[in-house]
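Partial view: only certain chains, each at its native spot in the assembly.
Every chain is named by a letter (A and B) in the order it is written, and numbering of its residues begins at 1.
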Amino acid sequence: MLNATQNDLLTRTDAATPMGAMLRRFWLPVLLSRDLPGPDCPPTRVTVMGEKLVAFRDTSGRVGLVEPRCPHRGADLFWGRNEECGLRCSYHGLKFDVYGECLDVPTIAPDGNYEAIRARLRIKAYPARDHGDLIWAYLGPVDGMPALPAMEFATLPPTHRHVSKKRQESNWLQALEGLFDPAHVSFLHRAVTRSDEEMMKVMSKSNSAFPDRLRWLRDDPRPQFTFLPHEIGFVCGASRSADDDRKFWRISQFLMPNHGLGTSAFPGEPMDGQTVVPIDDHSCWVYTISWNPFRPFSHDEILRFDEGHGLHAHVDGAGMPLRNFSNDYLIDRKDQKERSYSGIVGISEQDSCVQESQGSIADRTTEHLLASDAGVMRLRRTLLDAVKGSQAGEVPAASTRPEAYFVRSGGALCPGSMPLQQVMKERFGDEFARIQAAGGPVPGEIKHRQDEQCIPSAN
Amino acid sequence: MLNATQNDLLTRTDAATPMGAMLRRFWLPVLLSRDLPGPDCPPTRVTVMGEKLVAFRDTSGRVGLVEPRCPHRGADLFWGRNEECGLRCSYHGLKFDVYGECLDVPTIAPDGNYEAIRARLRIKAYPARDHGDLIWAYLGPVDGMPALPAMEFATLPPTHRHVSKKRQESNWLQALEGLFDPAHVSFLHRAVTRSDEEMMKVMSKSNSAFPDRLRWLRDDPRPQFTFLPHEIGFVCGASRSADDDRKFWRISQFLMPNHGLGTSAFPGEPMDGQTVVPIDDHSCWVYTISWNPFRPFSHDEILRFDEGHGLHAHVDGAGMPLRNFSNDYLIDRKDQKERSYSGIVGISEQDSCVQESQGSIADRTTEHLLASDAGVMRLRRTLLDAVKGSQAGEVPAASTRPEAYFVRSGGALCPGSMPLQQVMKERFGDEFARIQAAGGPVPGEIKHRQDEQCIPSAN
């Protein structure tokens, strides 16, 4: 339970708020790269933490993320022409590049005043980069801009990863909290069939169904928590009773300020993670990433992701889940009675349902947290500490350690008495699952086309 | 005409208002019984006087009406599982019974603290009962809870009654006022055909057409009023000139705080009544009940009710009229010119049209009441008196006399000089149309399954 001030501190994200200032110290995903599919493609609207922006990809492939308002007469640049290294306002033809600089004012004479007028007509622009099939933007102070976080999925070949996004109609924190709440998996995402065979059939609709793990999740709804804090967040280990006195560990990582690495992967299996980015304080984008460092995804696997398998939601072209609040998530009450706990198809859709039902901004002053909410509590405390540091003028330490994001997470089955540190070493080769520390590769170099010059096509 | 304070007193109904407090002293319909069709059926959302609630019917058939917010993390219990004598939150499996008590907290260990935690996790619950195919709830102080009102329709076998509900997008009082405004029947609900034969055809679309009565209504638009106040409201007699120096009486009953018994029934004909319940101050449910103490309704009669005959509206499964504000009530302007006064099909839809058009909350400070509004004025005065008593700490007398609701109303044709008291005695056998006083049956005992214990099914 939080007091009202704490709840506000955690949930309010516009530029004038402490959390807003803290989040702006980090690179944040703002689009899928495929939302801007090629040079000079149509611009698109983006809202991040309450700021309305327009994004475009210029002739040389660089991404612009600029304020949408033409400084001349206020027309929306979204309607503009994206051509020859800049976005032109469709009202009077003024043209702006990815840095927000005005390149052309065609309605006035190119006389002695021209240059001064042109220079004045600049618009706000934020640095934006493609990185791991996502477009990341940095909305913070220019002089403190860090490098992009070296998350494993972004360093792999595109064939080895899959990204998607879903829109959620709730404050961002509700979505993030769900990633550190292992107890709910024993309920919300469970089957309620009579037999284990039926359970497998029900679960395979929305997840890869591993009968033992599903059974362990169902039969022990009281996970035990261990946390390993580190420089950019913490490891959250949740253990359940498994067969033969062993423990089934589900291990996630919180990476500041808004990433959760998933818990499902056993060795060799694809990994996943989610990143939550506020649209405004009442809605957010949940980016879901699956990756497999060991092999490319098959065509079939990609198809299943697109249909809402695993943590991905089944969404339309704009990222809106097909099963959403406006259609009661297509809840099937008969299915809820006989087959699945929620009556709703899809892990991600089930999450959206309960998280959106917590309210536009959940009221955390009247909740009753239980021992099983230890992950949620740890997440809030970590964020509150960072926000308070930010209020005191500190740059969040994690934002200065982008290379530290090269870590993994996943599941493990270990002897019941083994402590989490040991589990981590056995499962990941390092207490914090650092890939390099475990003898893995160095993160690939992150190249930014952004820094090249744009040359209009000869065409 | 009221002043602004009076208008607020009559129209504002949330828990903190005088009218809200007064209404909460009475049992109020909140659903049709068939909205919760069987044990462990899907829960449903209910909003009453601004309070958002969720209703469910448990394994033994009892109705729960509880706050929708799980006290643990705030998820909406509407998405929950209704099973084995309680409603389970679909997020973490907490379970609540019809009394709001938490029966199970499955994510925490059943150790020494368990019981204290469980006991603390209770939610608000209101008593709710099936009664006459409606679900009634009592939202007032627990120690003053009266018995259910002994309305005749509720004491009859289900075969002898029909209930429906329509949603109206206006403050509740506008709907209630319409029931005591006999003058409008000569206009809004009238045909404008050239011949009486055509009139019969037009009117049969929405009402049982009795040519003489329709003619009297059309030809005398200036009803004369007589009121007979009684302990739970008043009798409102409106007389019009009929043939041969006789008077055509239409006699309604206002029963505190929100019931109007209808005026249409001649001896032997089915009776009807409406009960208005605020959803919030800008919308309400109008429950319509038809009953016939003398014989069951035929299949044909039921079909006609469902198609919007008489006071019933033609509604969809959620109670929204098919002809409503969003589609301009499907007004047919040619029909309005040539056949019906309103151009809208359905008595109830015609009422919704004009009442919704009075505004979300009608402004009664600028109206101009006429002598023909005597019924409306009497209704307001009766309610204002009760609200003022309530403000002074009095329990409304009517709420303590549930047995007094065993009364009737209807129409009569009498010699022109006969006073209303005499008309009542001739027509109903009693000055106030009390069924028992007229030698009728004693109201049937009202059995409450609610008081039985719930036993989970063996299944």
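One rule holds for everything that comes next: a contact is a pair of C-beta atoms (placed from the backbone, for glycine too) under 8 Å apart; a residue touches a chain by one contact, two chains touch by 3 or more.
These figures come from a predicted structure and were not determined experimentally.
K.L.:
Given 2 placed copies of the single sequence, give me the total number of copies for the whole complex.
P.N.:
Total copy number for the complex in this file: 3.
Everything that follows uses one rule, which is that only the chains that are shown with their structure count from here on.
K.L.:
Taking each chain's centre as the mean position of its Cα atoms, how many Å separate chain A from chain B?
P.N.:
One centre to the other, that is 50 Å.
K.L.:
Which positions of chain B touch chain A when the two form their complex?
P.N.:
Listed in rising order, the residues of chain B that touch chain A are 40-42, 71-76, 78-79, 81, 83, 89-93, 105-109, 117, 120-121.
K.L.:
Please name which positions on chain A make contact with chain B in the complex.
P.N.:
183-184, 186-188, 192, 221-222, 331, 333, 336-337, 341-342, 350, 353-354, 357-359, 362-364, 366-373, 376
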